[in-house]
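Beneath this line is the structure, given in structure tokens, with notes to follow.
As you look at this complex, bear in mind that one protein chain is not there, while each of the others sits in place.
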Amino acid sequence: MSISRRRFLGWLSAAGAGTTLGRSAHAAGGTHFTGYPDSLGVLFDATRCIGCRKCEEACNKVNELPAPQKPFSDLAVLEGRRRTDAKTYTVVNRYENVPGAKGPLYRKIQCNHCLEPACASACFVRAFAKNSNGAVTYDESVCVGCRYCMIACPFEIPTYEYDKAFTPRIMKCTFCHPRLLKGQLPGCVEICPAEALTFGKRRNLLKIARERIELFPGRYLDHIYGETEMGGTAWLTISGVPFRELGMREDLGTTPAPELTKGALSVVPVVASMWPVLLTGVYAISQRREKIAREEQAAAVAEAVAKAQAEAKAKHTEAMAKAEKDKKAAIDREVKKALDEAAKAKAQESAAAAAADKKPS
Amino acid sequence: MPDRKIVIQKPALTPFNVVAGIIVAVGLIITVIRFTQGLRATTNLSDYNPWGIWIGFDLLVGVALAAGGYVTSAACYIFGLKRFHSAVRPAILTGFLGYALVVLALHYDVGRPWRLPYPFIVQQGTTSLLFEVAACVALYLTVLFIEFTPAALEWLGLKRARSIVAKLTLVLTIFGVVLSTLHQSSLGALFLIAPSKLHPLWYSPYLALYFFVSSIIAGLSMVIFEGSLAHKHFHDKMDAEHLREADGVALGFAKAASWVLAGYFIIKVIGIAQTNAWNYLGSGYGLWFLVEMLGFVLLPCYFYAIGAREKNLKIIRRTAAWTVLGIVVNRFNVGMIAFNYHLPSSERYFPHWMEIGISVFVVTIGILAYKFIVTHMPILYAHPDYDAH
Amino acid sequence: MMKEKSLFRRTGLVLTLAALMLVLAIMSVQGSAPSTPPADDASKPRADIIRIDGLKQYGRLERPAVVYLHEKHTQALAKKNKDCATCHLPDQKYRSTNFKRLKDTSKQEVMGIYHDQCTGCHRETAGAGEKAGPVVCTGCHQERAVASSWTEIGMDKSLHFRHVKAQEKKCEVCHHEYDPAAKKIFYAKGKEGTCRYCHLDQTVENVSSMRRASHAQCIDCHRKRLAQNQDAGPATCGGCHDAGLQKKIAKVKDVPRLERAQPNTVLIQAVKSDGEKVDPFTRPAIVPFNHIGHETYADNCRVCHHASMDACGKCHTLQGSKEGKLVNLQTAMHRVTATSSCLGCHDAFKADKRCAGCHASMPQKETADLAGCGTCHMPKPPGAAPPTEPKAVAAMLLEARKPVTATYADEDIPETVEIKALSKQYEPAKLPHRKIVQTLAKNIKDSKLAGHFHRDPGTICQGCHHNSPVAKKPPACASCHGQPFDGRNLFKPGLQAAYHLQCMECHKDMGIEKPVATNCTGCHKEKR
Partner (left out) sequence: MENVIYTLHDFMLRTESLTYILIVAALCGFIFFWRFLSERDDGRDHLGADRPGGHHR
């Protein structure tokens, strides 16, 4: 299925949180971000790379990384699949028997220096920075060592010094940021004998890549890897074979990393402000219901008491009236006296009953 | 009500104590290795697999299973379900211990643990969901600590302080729910940034919602589960109210858990529909996903319902244990099993025994702390000198 | 309470079983299908695989199409002295290529024929105690991955010549025309075209598909001749279509020219859309075309005459016509990406190892470089007056235009060139310059095409000394290539890369394995 892996943060924006205020609203506000103007990049042309490992050697030298076990002139290491590690910022892998290719193909792996770096977006101490020259750099002095950047990076570039107990660092290609500041080329670019790495402003590199593809339609695929992947990267790749044949993922989508988490982040203030309101409301309702229940109970009790009293009174009056009538009707005094006593006794009885009703409240 | 002053003298070398002692000893040895030789010596973590069970289990599972605190206190204090009152303190205690242990475990995992406060005091990476998790966990741990203090203050006999804290109950509860909502969901949202690494059946724009809803399920189930364990082992510590309400708590929570599980199942299915990931169901991962969905969501949903209908506590308790296991399965899937699904099997992660050792060590410390607190503080009974707040 | 307890147990059990069954069902529907196909016949690639999916025309297939191995059945029948007639009924002239029917009538009927006849025969065979095919649904209806060696076969020049010879030049045996009024086929002498002009991929009305037509007619003829013990072509699937067996079909070397009264030379004629021919002599330049010369390079007529045996300009008019799919004459001749255009065909030769060294690094873009036009487009000869026969003019021009492959004299070519510019670590690299030029010159010596396009002795130098005018002493590389990543010229590599790209890319494209690109000392001697 040819769908992009773009994700829709539907439920988040549905909660009304997607359209927060501010100058950075993406689609809704019609604003979008294109990265630093004139930032630099490198174009890797996979049809030119000869797999000499000079770039690895130069990288090791200019970054003062520890010497490898086997010398860089040993091309036998290309037999296996390698990746960047804590002692290597860049590696070249060889791909044999790629359909449609005349001989072996090579691909250089290093940090792609995303326009919107996932590592920087993921870092909770801002240890990563996207510099105006395009380099994504890392500040060891604040890093906690949580390795969330390694989870976040779609290219699996950041590595970690697992060997160190106290001062482990994240290790990754720096685009030779210090050298760039001094006006020098990145080590790997400088040494590449075949200009498989072309250095320049990213927008110019895109022009060069497009021109090469147009002039040699049979040699290149019509795609510049990194132009849109994960929102675009400073390092670009062109190739004559599908990028997956060179171990590059073609399913990364074009959504920049911050866009992936933007929706979830925008929910935070909404929950923080609306939850107390809602919960207090629920609390008030439950309190109110309890109160009503209490009042209703009290009212019911009062009503029962009043009713009992009224009943007793009515009975009493009735009894009195009856007694009066009897008194008048009766001739025999003894009979009359006896009735009087009986009436009294009844009144007492009902009073006791009423009192008994009242008590349990 | 049992007289808490009677201390029953037990032999020191019970099987429990022996096993716990060994675990603690081994844990301490591994701790030394970890902090002298680094993660390479103690873990199977690699550049492809930066997070192992110290995150997948200790953080993701730990936080989810500690959700009982906010769920129970919200039910009792906010929704006004007073008959669950006796369940609040044990739930808060386990919540507090859970979070404390999560933070403890994090010290093992991160490279420079003394820098854990850096996100707050040095540089704030506010675009990171991990920042939100860290902030909320830190705050919520504080909230839980304050919520828990009445028990400690009662034990210590500090009446004034206790009454001040008691007045804060509602505010603290609301705080707790807000913070829990945020970080429970953010733990899921941590993985939103890696759509290319998490298997499409588990990756969803709803990840945050899934984690939040399943934390409610985890909280409810843990309260039932712990209740049943406490009943078994600390029956003598419980007062009449606790014993009288315990069955009602289990029944009510079972019904709620069943209902939430039903909703959770629906949103999981809708998540598949939204990302159109149906075709993955036929693969091996699809089978495993179905095991999770049918075996650990639909099945407990049904058995909770049966248990609540038939008022059968045995079923409810077993289902609670099963559901807790289901939460573990889910967090493992998102954090480790379905994560990095694209890598060849040679690059996949399986924990080192020392990693497992530390996780078991941390859980053991939790159990020991729980045991100590339950035997010494008024958790499973109300203190005779104080009114219920 | 006890009763209820058993109730839960039962419901729980049912639920678990239901879940398990659901899992299994999903597995069997989705998981099993693409996983592992039965490997019975997968070992050896076959050319006789037929997918019986004719019911597609009546809507979606309810079951997987049947993978039918034709030769397996032919061989089984042959053992019982049965032949094609067992399954294929006689139609008007040839046997029907359908199974046990002449026409597809309805879904029910077609399905019935297969089900009754296939399984009927399988049952009968099995009843006789012999090995027989399946009789249950899934026995036939299952996705099977059988390795295929099937390759298309076409009537190339050699094969055609062998047929002409065998049929003693009786073209009418195969070639025919269709008369729509009489609904009959007839033979028209001198109008023979290729089969595919009429027999398309799909059957259209009365014209059967190429597949059906060729199977009916070719096999019928081959079988008849075989029956009479005459020399005949294959009558089995693999005989024509198996990649391996196909190679064993005898090839005639130096095939005599086809006899269809085709011209030797042609003057490419432009026609306006209304059919009016443009007088070629009013045009500034004309294109003479060596028809007989191109015949030797083309495998069959269809390479150029792709839709009919007519002049290009008939359909591809000056402005483009509907018959020519609006492709005008200019495009039809010049589009590099079209295989049947002049430039497209010529361009394909650049992939040859001998040519690729220079040509692979030249832009493939259709060039607006007018210098190359003159190779084909020639000014009209001064003497030829308008009424001259165009073919004769073409012959005259072609006579004047002969291929040239000469380059400069050896003494004008420096023997070695020392490249010192980049030698910090290494001794200067010694380039065997003359040897390279001589090799390149040798490579193109026998190619007429190359001879026409490398007319100037300096053309061949342009392979390396590009982007500068042709000259005996071209400028040195360093005069253009300086620092890398020059912001003012984005597309120009630096000197080192220019050398490496030029040398090593050329070696790669020409298949020269030494020196290996990563072996620095292969070219540069280490400095001591």
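We call the chains A, B and C, going by the order they appear; numbering starts again at 1 in every chain.
Definition applied: contacts are C-beta pairs under 8 Å (C-beta built on N, C-alpha and C of every residue); 3 or more make two chains touch, one makes a residue touch a chain.
Note that the coordinates shown come from a computational prediction; the quantities given were computed from them, not determined experimentally.
The omitted chain makes contact with just one of the residues B:275, B:330 or B:359: B:275. Although one chain is not drawn, the whole complex shows that of B:63, B:144, B:209 or B:305 it is B:305 that touches it. The missing chain, though absent from the display, is touched by one residue of B:98, B:111, B:227 or B:252; that residue is B:252.
Per the touch definition above, the residue from B:55, B:71, B:101 or B:382 contacting the chain not shown is B:71. Interface residues of chain B facing the missing partner chain: 71, 74-76, 78-81, 83-84, 216, 219-220, 252-253, 255-256, 258-260, 262, 266, 269-270, 273-276, 279, 305, 308-311.
Criterion: only the chains that are shown with their structure count from here on.
Chain C has its Cα centroid 52 Å from the Cα centroid of chain A. Rounded to whole angstrom, the centroid-to-centroid distance between chain A and chain B, based on C-alpha atoms, equals 20 Å. Touching two or more other chains at once are residues 279 of chain B. Chain C has no residue in contact with two or more other chains. Interface of chain C with chain A (complex): residues 360, 363-365, 484-485, 487, 490-491, 493-494, 496-497, 500-501, 504, 508-509, 517-518, 520. Touching chain A in their complex are the following residues of chain B: 34-40, 43, 45-48, 50-51, 74, 77-80, 109-113, 115-116, 118-119, 122-125, 127-132, 134, 170, 174, 177-178, 181-182, 185-186, 189-197, 203, 205-206, 208-209, 274-276, 279, 342.
Residues of chain A that touch chain C in their complex: 48, 50-53, 75, 102-103, 185, 189, 192-195, 198-201, 204, 207-208, 211, 214-219.
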